[in-house]
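This view holds just a subset of the chains, kept in their places.
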Amino acid sequence: MSGDSFGRLFRLTTFGESHGRGLGGVVEGCPAGVPLSEEAIQEKLDKRKPGQPGGASTTRKEPDRVQLYSGVLEGATTGTAIGFLIENQDQRSRDYSKVKDVYRPGHADITYDAKYGVRDYRGGGRSSARETVSRVVGGAVAQAFLAGLGVSFRVFPVELGGVAAPAFSEADLASAQERPFFAPHPDAVEAWKERVAEVKKDGDSIGGVVQVEIHGMPTGLGEPVFDKLDARLAYALMGVGAVKGVEIGSGFAAARSLGSVNNDPLVPIGMEQSSNNAGGILGGISDGRPVVARVAVKPIPSIFKEQRTVNSSGEATTISMGGRHDVSAIPRIVPVLEAMASLVTADFVLLQRRMGGRP
Amino acid sequence: MSGDSFGRLFRLTTFGESHGRGLGGVVEGCPAGVPLSEEAIQEKLDKRKPGQPGGASTTRKEPDRVQLYSGVLEGATTGTAIGFLIENQDQRSRDYSKVKDVYRPGHADITYDAKYGVRDYRGGGRSSARETVSRVVGGAVAQAFLAGLGVSFRVFPVELGGVAAPAFSEADLASAQERPFFAPHPDAVEAWKERVAEVKKDGDSIGGVVQVEIHGMPTGLGEPVFDKLDARLAYALMGVGAVKGVEIGSGFAAARSLGSVNNDPLVPIGMEQSSNNAGGILGGISDGRPVVARVAVKPIPSIFKEQRTVNSSGEATTISMGGRHDVSAIPRIVPVLEAMASLVTADFVLLQRRMGGRP
């Protein structure tokens, strides 16, 4: 109820703040016998670390080592709760006087105060993007489970700061995870580096659009009416800080299309589908084609430029954010979105297992 | 878990199919003492009925009378479960031979078969848009509760079949609910009527974009991390059939903006906000400004034009949908989206009541 848990059968509960002792969580419902190691999880975490190539993220050092506390015996899950911990390395008391009484525009400072009557002024507390380390760990566990079922994920930006990636092929995508920004096309890398450099020079920030694909998706995932697969995906992805829009398949373009164009013809098994405007979901249930979503990421609200704001007494003032800040949530948001898609999928796979219908 | 329930504290559970005995549901968690009558609910239901002006919906007759079974005593809620029922008027056995073994493109026929190994071929069964009558009833109960808190909703299309409404003022909006299509500007009505007539002549269908606004929103609604207000709104709205995209505030446009432009400056109380790019939500929590979302609605998949498809044996065939079908889910989807926004808001209002912080 308090927003710290995600999922029903495959469930992640997290805790932790940017400047507390550490972050962590509990994964419930992962079946027994799934191979799982700290190393496999760490690999995912490392994709979220500061200092990603491309220049969009800070060079701040956060080692973010995950430690498994329970639920794993001799290299595989036991079926019981998996507890994990990531210690915060740097809890030194800094000088927060600049932000303690001033609300940062575009951040949750003012709303946390409205909600709780108190807020953790040290780097945003619970509202800090740092909470996403726990999502990545949970998602890595989900992926360990799903890998055994042949389900895989491809998540990559298609647009950064208004600059779209060139048209890309399957071959281009194969090496996307090795490129800076996880870019889907080699030519996007330089274009985006330039855009980042330009914005950084101005003390400003940018957003972008990220595509989320689920491959090897079993059919029949998703529940009627309120818990459609697309509804849960939208819930999962929109819940990541900085995300302001989610679309499935042809998305907003469908709103401008005709039924005769937007409907994907159904073809006999073995024949190639001509289109996937539905994004792999019909009536809220997976149809076996790749699930495709796109996510709008807003510019990072922390900028060097001076902004008008108010202090906690409600008086007008200005603020310009010092320190080291990312210029864009891309690419570090990529493994987080992947984690959320993984959690949704694992949850629906477990839900579907209980049904009496076709496998 | 099975997708028939929505909400946590203010919770709607529904049942019913297009061609069964009737539809209905249960509203749990509505506080005691809320004035509630069948008439007030019926008013909302009537906005969803076939035969809406503008020509986009069929003239099929579905009276859809709601009956309250429990939870109301002497004109007000008692705090206990509110059961309701809408009898189906027309359960005659029709000739379903045309669709019994053929999957309709863009519909859930093929995925329900994949999921359950059986499907109700009579008009889509549980996947029929007819299930939304129960959402409208639940939403009407939520609105009865919220009205007492000064929360109100404005939901209207801003685009139909690729034709955007002209720029509209607050004064224009005041009478939107009386216009065909619930159009936000008088000039949109004729333009949309023409678009509908054109498409209908071609045996095709169209979609559009609907704006959802919540006014009088209390601050502090929404929970950190996974249950942000925008995440639950996206979940609620994307779960309505035909919806393929949801954006909050500046949405996908934010992805192409700069931090210095997209951040809404905070201003002292009493001064007017210059922008609402955040759509009334910061860090997933309401900030007191109007909550604004936009929803992409795909074209109705049932069209008269012939389409390629497969039958339940997997063989290629074609289908063209006879009968009376809407040309667009707009405007009938409007009260459904309003209902979903109401349910989300009522749920968060109850959740927030338990907090120890500021009211």
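Each chain carries a letter (A and B) given by its place in the written order, and its residues are counted from 1.
Just so it is clear, a residue touches a chain if its C-beta (ideal position, glycine included) is under 8 Å from a C-beta of that chain, and two chains touch if they have at least 3 such contacts.
These numbers were taken from a predicted model, which means no experiment stands behind them.
Shown here are 2 copies of a single protein sequence; counted across the entire complex in this file, the number of copies is 4.
Going forward, only the chains that are shown with their structure count from here on.
Rotation relating subunit A to subunit B, from a C-alpha superposition: 180°, rounded in steps of 5.
With centres defined as mean CA coordinates, subunit B is found 26 Å away from subunit A. Against subunit B, in their complex, subunit A makes its touches with residues 1-6, 8-9, 14, 103, 105-108, 110-118, 126-127, 131, 159, 161-162, 199, 204-209, 219-220, 222-228, 230-239, 241, 243-252, 254-260, 262-269, 271, 278-279, 281-288, 296-303, 305, 307-310, 314-316, 351-352, 355-358.
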